[in-house]
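Can you read through this structure? Questions will come right after.
One chain of protein is taken out of this complex; the other chains stay put.
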Amino acid sequence: MTLFGLRVPMVASLVLWAALWEVVGQAGATILIPPLSHVLVRLVEIVPTESFAEALGLTARAFVLGTGIAVLAGVPLGVLMGRWEPADRLMLPWVNVFVSAPLSALVPVIMALFGFGELTIVLTVVLFAIWIIVLDARAGARAVSPSLSEMAQSYGAGPLQAFAKVYLRAALPEILAGIRLGLVRAVKGVIIGQLLVSVVGFGHMFEIYSSNFLMEHMWALLLVLFALAFAIDGVFARLEKRVEYYAAARQ
Amino acid sequence: MNRVVALRAGPAVAEPMVEVRGLSKVYPGGVEALSDITLNFPKGKLTTLLGPSGCGKTTLLKIVAGLIPASAGEVSVGGRKVTGPGPERAFVFQDFALLPWATVLRNVAFGLELRGTGRWEREATARRHIEEVGLKGFEDAYPHQLSGGMRQRVGLARALAVDAEVLLMDEPFSAVDEQTRRKFQEDLLALVAGKGKTFLFVTHSIEEAVYVSNRIVLLSRRPSRVSEIIEPDIPRDLPPDRIRRHSAYIDTVEEIWQGLKRYLE
Partner (left out) sequence: MAAAPWALRAASFVVVFAAWEYAGRLPVNPAFPPFSDTLVAAGEMVADLSLVAALGVTLWPLAVGVALSSLAGVAAGVAMGLSRRAEWLFVPVFIVLQAAPLAALIPILVLAYGVGLLSKVMTVCIMAMPVIVLNSFKAIRHAPSSLIEMGHSFLGSRRQIIAKVILPAASPVIFAGLRLGLAAGFIGAILAELLISPTGIGDLITYHQSVADYPKMYAAIATVIVLSVLFIGLLDRAEIALFRPERRSAR
């Protein structure tokens, strides 16, 4: 948007919203919305505490492990589905079901099978992240131009070589796009998992705050989580931009 | 042989339908596409804008269409100044610009639909023009069921259906295959001869320009200026294959190529 002939960047509107939040909070319209300034003070208080560091560490570990597994399993599976018809026919129906299924209903199954510990959280993250990664990797592998795969064959590449040196690279833009969407889902998964398990990490902290009615604490924790999620997304979006030209391997 | 018309001084063969005066276009960001272009487009004739790719031919055409504002200068059509799109001009798009969710019939009638013409009347008009471009029987087909050449016929029928005096054609045949393209060119000649409409035609193909044009405007590289105006002196009443072998045709193609070569590199 331009104002008085000057370009006002999009993020500036977030400042406007923050100001609105502060005003509503100061007006005391509802105890649910404490002023932003109080929340920020609380945030500075919470972040250095040991319980926060512990929860963050736990969450980060589950997140990294879960997405790591999802990427390492999902990308090869997706590329395989994209390049080999029978695998695609066998697995695509299931991937399509799970990519949009209410996965929150499956978390109790994971809890019943693997208990209330870290493993359950990790598996929840995998469950949330993997399907979109598979689908995008598949789309990327299918978009690789036939002439590129014929090139690989005509220069004598074996199936494994072609897989690693051609398809995986040429499909990279979609793969990264899928991983990025997977990361966003993983963030949601790790939080949903912790909320349902509610005895570990941030889920536990939310439990304590909400049972003690600590609104400011809750919002502070939320802000931290939102910021982390947004930062992960932003960093990955940058990475994605850098390999955009790989997509030239199409058509 | 060919008459090479002096720059700026339009010949008085036919009265001008479209007049362009001192036209310049600078895109935001400083790219200068057109620089001080003055041109006349004679009524009832086909004038081609020809030049190296990226030279601003399409920009010029879209300014005449009223789709892009000029930075300086003005365009008038039939004596009236252009401030936006108008009913006396119809555009044929390079990528066809057909509505994928509409049938051929609705696509052809779309210009009339936007003008508020009643359904019965606009569909009757559309059917007539669908037949005219040779698509009778495809009224209820959807664009994705047609070949590229057929799609462009739909685009052409849509432009004809609004009965505009000026047809603006932006590389209309560039997305169709060579055989279809030749057939198109022959049909276009018949259209120019039969309708008395004024055609502005953009192409990057020298052969196509020489084959279909009464008048060819050569544009220089960006920022484009008019570098030369050529009126091919080719007997139009010959059958197509004779035209393509006629020495005037071959010489004009060669002459234009020699003229454009210096813009390469």
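Order of writing sets the chain letters: A and B. Residues in each chain are counted from 1.
Rule of thumb we're sticking to: a residue touches a chain if its C-beta (ideal position, glycine included) is under 8 Å from a C-beta of that chain, and two chains touch if they have at least 3 such contacts.
Small disclaimer: the values here were computed from a predicted structure and weren't measured.
Enquirer: Using the touch definition given at the top, which of the shown chains does the missing chain touch?
Expert: Taken over the complete structure, the missing chain's partners among displayed chains are A, B.
Enquirer: If I consider the whole complex, including the chain that's not displayed, which of A:Ala62, A:Ala162 or A:Ile192 touches that chain?
Expert: In the complete complex, the chain left out is touched by residue A:Ile192.
Enquirer: For the chain left out of this view, which of A:Val47, A:Leu72 or A:Val109 touches it?
Expert: A:Val109
Enquirer: Which candidate, A:Ser13, A:Gln26 or A:Ser147, sits in contact with the chain we can't see?
Expert: Candidates A:Ser13, A:Gln26 or A:Ser147; residue touching the omitted chain: A:Ser13.
Enquirer: Touching the hidden chain in the complete assembly: which of B:Met17, B:Val162 or B:Val176 does that?
Expert: B:Val162
Enquirer: Which residue, B:Asp95, B:Asp177 or B:Glu254, contacts the hidden chain when the whole complex is considered?
Expert: Residue touching the chain left out of view: B:Asp95.
Enquirer: If the missing chain were put back, which residues of chain B would it touch?
Expert: The missing chain touches chain B at positions 62, 65-67, 84-87, 89-91, 93, 95, 97, 99-103, 110-111, 113-115, 142-145, 158, 162.
Enquirer: List the residues of chain A that touch the chain left out of this view.
Expert: Residues of chain A in touch with the missing chain: 1, 8, 10-14, 16-17, 30, 32, 85-86, 89-94, 97, 100-109, 111-113, 184, 187-188, 190-192, 195-196, 202, 206-207, 209-210, 213, 215, 218-219, 221-222, 225-226, 229-230, 232-233.
Just so it is clear, only the chains that are shown with their structure count from here on.
Enquirer: Just the number, please: Cα centre separation of chain A and chain B in whole Å.
Expert: 50
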